[in-house]
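Just one protein chain is left out here, and the rest sit where they should.
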Amino acid sequence: MTLPVQRPRSFLERLFIPEILRGLYITLQHGLHNLFHQDQPTVEYPDMRRVMPDRYKGAHRLTTRPDGKVKCVACMCCAQVCPARCITIEAGEDADEPIEKYPVQFQIDMLRCIYCGYCVEACPKDAIRMDTGIYEINSFTRQDMIHDKAYMTDLMDGKKPLAEKFYRDQPDQAPAGFDGTQDRVVSVDDSRGL
Amino acid sequence: MPTVKINGIEVEVPAGTNMIEAAAKIGIEIPHYCYHPHLTVAGNCRMCLCDVEAGGRGPDIACNMQARDGLAIRTDTPRVKQMRKSVMEFLLKNHPLDCPICDQSGECRLQDYYMDYGQYESRLADPKVTKHKRQDIGDHLVLDAERCVACSRCVRFGDQITGTGELRLFNRTDHTEIGIFPGVRIDHDYQGNLADICPVGAITSKDFRFQKRVWYLTDTDSICTACATGCDIKVCHERNQVFRIKPRRNDAVNQSWMCDHGRMIWQDLTSLGRLLQARVEGQVGNTDAAMQTAVETLQGAEPGTVGVVLGTQASNEANWALWRLAKDALKGASVFWCQGNDPGAWDRVDDLLIDADKNPNTEGVRALTRHDASIGDGADLAHAVREGNLKTLLVLQDDVLGRLGDAADGVAVLYIGTHRNGTVDKAAVVLPAAHTVEQDATYTNRRGQVQRVRRAVHPAGDSRPAWQLLDRLGASLGKAPGASTAAIAFKKLSAQVPAFADMTYRALGTQGLPLVAPQPEAQTDQASQEHHEPAK
Amino acid sequence: MAHFPTPPLDGHGPVDWSPEDQAEIAELMTHYPTKRSALLPILWMAQRKWGWLSFDVMRLVATTVDLPPSEVYSVATFYTMLKKQPTGKYLIQVCHTLSCKLAGAEQIVDHIKKKLGISEGETTPDGMFTLMRVECLASCGSAPMMQIDDDFHEQLTPDSIDAILDGLAQGQPLPSPRPEVDQWTFRSLES
Amino acid sequence: MENHWAELIVVLIKCVFSLAFVMQIVPILIWAERKVSAYIQDRRGPNRAHIMGIRAAGLVHTLVDVVKLVVKEDIIPDHVEKGFWFAAPVIAMSVALTTFTVVPWGDSLLLPISVTSLWGGTAAMEIPLQVAQINGGMLFILAIGSLGVYGVMLAGWASNNKFSLLGGLRASAQMISYELAMGLSVAAMFMLYGTARLDQIAAQQAGPIWNWGIFGVLNSPSFDPLVLIGWVVGGLAFLLFWTSVFAETNRMPFDLPEGEAELVAGYHIEYSSLRFALFFMAEYAHMIVGSAVTATLFFGGYNIPFLDGAAIRAHSDLILMVLGFGGVPVSLAFAFIAWRRSKRPFYRALAKNDIRHREPRFFISMWTMSALSALGLGVVGALGLVGGTVLGPELLAFALQTGSLFIKVLFGTFFMIWVRWTLPRFRYDQLMDLGWRAMLPTAIGTIMLAGVWVIVREAVHAV
Partner (left out) sequence: MDVPKPRILTRRWGLAGSHTLAVAEEHGGYASLRKALSMAPADITALVKASGLRGRGGAGFPTGLKWSFVPNAEKRAGKPVYLICNADESEPGTFKDRYCIWNDPHMLIEGCVIAAHAIGAKAAYIYLRGEFKYVKDRLDDALKEARAKGYVGKNIMGSGVDVDVWTHQGAGAYICGEETALLSSIEGHRGQPKLKPPFPAVEGAWHSPTIVNNVETLQVVPWLIEHGPDAYRAIGTEKASGTKLFSCSGNIKKPGVYELPLGYPMMELLNDECGGLLDGHTLKAVIPGGSSVPIMTPQEVAKATMDYESINEVAGSYLGSGGFIVMDERADLVDVLANLLRFYAHESCGQCTPCREGTGWMFSILDRLKSGDCTEDDIRILRDVANNIHSRTICFFGASAAMPVQSFLKKFPEEFFGRAGVSVPDDWRPAASAK
């Protein structure tokens, strides 16, 4: 049910015309500004990309130890906490003395993933991260949307997040705070037009 | 019986009962690691410290406080909470906290009590003492000494239950470490219990290692059918797949233990010899067709040449259904049972739990024979076959042909069973029966304890509970035993066989009931009545 | 800090009691109501006979007292005087608990270390001496002190240490037991 | 009747011209709708589609849309009332186009040679720049325009769908309601003009800008405080008429026939492909016609202020020179803008071999050529090459006047778009309230005031 709110109105206001003109003036201002300035916040994807903030939850990756093995010990905390039940892990016995356990299989069904990031929070070993900044997660087949251990381990090797690569190649257009020598974007001034 | 007061609640318990058990009786949980109801009191974990209000000096440990009049303790004071918290802190002082790779996590006392009484904020700045990890101490066991809280349960198990004493605590101070003597491995038949009683993840099962996180598993109460002991078990399964079997406490049967062979019975579910489809003359086919053939065979047989063989491997319900089938649908069929058949490859015997009789329901069948004197034994069966009096045999999970050998050539055998054996290969018709963990039923153990099994997973393949198959067979023959569900079958069984009098599934509960002792006079009367009743 | 070494796996090889030992063991067992009570004395015997307790020795002791070998190992690791690792001919144990510490046990240890050229827990290259620090040996009144094998050496000074160690090294040990015990006994009588 | 054939040909040409006039603006409007809305909302608007790398600020999208709409499957639902359903979009479109026939887009074109002379007639021929010179021209517009409701109504009813029926009902009720105010406001203007012929109405507004209908003065020779009455009449009539045009074209804030939330697409919910395109284009055609009629009634029609037909013809060389030389810096300015845009980060983000790198180059050269052409035009004017000819001044007048109307129409439609992205829509009761309780009485009042003004004006003239 709608309850009409009665507001006291002056005659001019009731006439609407001055108000309409005011509104028209505002919109015209915007229109003209944009006609002469190309500073809209729109990012002209895919030719240009937005640098994702550090904590943007992109595609998952599996981190590795210095010896190249995945850090994951198949504790299933992520699989347990996942509200979409999209993580499948099969554990196996590792030869390493203190580690003992590793994932023979680690799959994430990205079609079911809701990018909540709980898996990252639940992980006791910092083995899974969503810091790739990769947001183009798509495929032509359902099978390819199931990311497996090998894929997620290699995700960052030679494939830095595309936006970063872009700004590394085009340093003069990089947002304030972008440091090309570091791995991650330090801070992003999102209000700035690109 | 002395009366003690726990948190102001009075409870009457037998003399000598300790306060952990007394408190459990009124629903108060006193946390503990080293105490185990079937082992001696060690009192070294200090987790069960309670305040003593009267009748002693406190604080004291509940496990070593025996009930006596005037004793009053409290478990809910701030000091008790603080004591538990501090003990938890001490226990975790040198614990590696490797829960992510520890199979115990999810059923670990350290985790449970930490959540209940933990410090939550770490005060430990000093390095931990390292100990030996991942030691192979037995065919079924892995030992991680770092996770150990030195409760000595495993040591006492080895001393008091198996008497082998391989595990010991070595060194002293915080370097105290559980271990075995080099070159001496644990090789008794009760290794799995060590993993069970270990309240933390120090001793874990090699068979279950990394197979599944326990919180995914569902427990179904059942009993072990590997031998006549009938140990109470929990079947742990997820999504129609069994992952492990653990013993369940039943002081009348197995206390808290079970043997390693029993733990592996779930592997029979998918073993090579498992019957998953019906067979007619060795040809695999569908159950309906096989059932039809069986009916035709039975109907086509000359009266008086049909015999049925009860199975000590099968449940009470199935045996009862077969017995009724013989009495009602197959008029004049003679009934037999054979003792001590099918020992299988596993022939270990001891005086703890492993029985020489590998048939889980020998006593159940015997109870039936006590009731119906007309049931012949193995010798009668062999005689009847040799004489050629029997042309058709309906066999319930019993390797009759394997025992009779060539003498039974020419006898048409209809077999109902779970696994392949000598009879299956020669049988005219084979109907696949469900395994014990796939059905609801009851078994009677060597001491006459009638206990339930519950369905944990779906029957594999086309197999169905034997009582169900027999009920369908009876229906096709014109008179079904009336076993539409296991509960109904058991209800009729208890009404007809006095040894099972007044038993119901509900009454059996989780611990089962002993058979009603036979009363010679009444038994014969009743038996003759029962015997004649169907004929009317 | 407490150190509980794990015995090396290569021990003495097959070992057995001599008939005299067996007689002694039999006699020992008559002292106690149970066989296993003689475990500690037998372990002592074994240590005197074989120098230290290897797994082989412990296995033999286990058979002698009808116990699982792990039980013997468990008991042996509980007591610090039962050696789980081989030591030099003379085991020097310097007390460093409170009274001895107040009397200067640290200097004693340092002196021995310097003299023998080894640090704690080590054995001299010639296999003569092993130096260890131990907790209180109940000789606080005559601190600082050390124990070499079964003998107490008390009221140590660098000079007396030199004399003792040199004597041992030259096969001329001081008479045992040390006379200081008697001397210090009279303290209480003088008052 | 010797000229019949010639006239027929001329009329046919004029029909084609008027059709083209309307239909070429439609795609521009569709593009403008998208781009204006984007800019008003601080967005980029369409900019992806391109032909050979030329995106033309999103214009290509419109082309692609047309292709898409033509090529798409034409779904004819089983449950629709076929005949009416087919007819509805045709009605909607044809009504919009038909009304434009009476709108003049110039005074007349005096051809030095007569077409009929080919058959041996008179030497010169004056062609009025209007398809049909009807006496009740404005009434014709009202009459035909009100037929537009049939298209909507039939579409709504014939679709046999609750949503479209409701949409149709709303549309028809809205259109009928606002036709009243529209008719009455036009009636007031009739009283001022003394005629309903649009060519005459337009001709009356030639000359200085205060001759425009919106001022309601109409050739009043001198300024007098009483002129204010005329201003009020003209202004009110304009407001009423313009508002009604919004309502008739179903534009915001009167777009009640559609409504995502309650009606989905409204009356054309069942239409697809080209049939939907007809509705779609009819709306824009309506806007164009509405704007053209408003311009003719209130803003001098095809007339350029202070520069009537005769003046153009008299000073054609001068005008050409001014236009030509004036066009050069304008074109160059655009070329500069195109160059500057080529420096945007976007182009640097593109791959080196990306075809879209052509676009700035294309526009720079285009505007440069445009500047050259303007320069040529100016030179032509300066040399006086046009004024001396017979056809030249005529064609210049035709071009300028048609261009004038074109610009006024464009402004009108732009205004409609502008309003759309400024105002929120009405509630249906508010819509009816406005139509019946505010606009209708005001329109009647305007007529009365117009009567007063006509009398006063005559009195003033008399004085």
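Going in written order, the chains are labelled A, B, C and D, and every chain counts its residues from 1.
What we mean here is this: a residue touches a chain if its C-beta (ideal position, glycine included) is under 8 Å from a C-beta of that chain, and two chains touch if they have at least 3 such contacts.
All figures in this text were calculated on a predicted structure; none of them were measured in a lab.
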| item | value |
| --- | --- |
| Visible chains that the absent chain touches, using the contact criterion stated earlier | B, C |
| Hidden partner chain, touching residue among B:A24, B:V129 or B:L508 | B:V129 |
| Residue among C:L39, C:V94, C:L131 or C:I164 that touches the chain left out of view | C:L39 |
| Missing-chain contacts mapped onto chain C | 1-2, 31-34, 36-41, 43-44, 65, 74-75, 78-82, 96-99, 101-103, 134-143, 147, 150-152, 176-177, 181, 184-189, 191 |
| Footprint left on chain B by the chain that the document does not show | 41-47, 49, 59, 61, 64, 83, 86-87, 89-91, 93-94, 123-127, 129, 149-150, 169, 171-176 |
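Note that in this section only the chains that are shown with their structure count from here on.
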| item | value |
| --- | --- |
| Which of A-B and A-D has more C-beta pairs touching across its chains | A-D |
| Euclidean distance of C-alpha centroids - chain B vs chain D, Å | 90 |
| Topology of the chain contact graph, where touching chains are joined (line, ring, star, complete, other) | line |
| In the complex, chain A residues that touch chain D | 17, 20, 23-24, 26-28, 30-35, 38, 40-42, 44, 47-48, 166, 170, 173, 194 |
| Chain C to chain B touching residues, read off their complex | 2, 4, 9, 55, 58-59, 67-74, 77-78 |
| Chain B to chain C touching residues, read off their complex | 164-175, 179-184 |
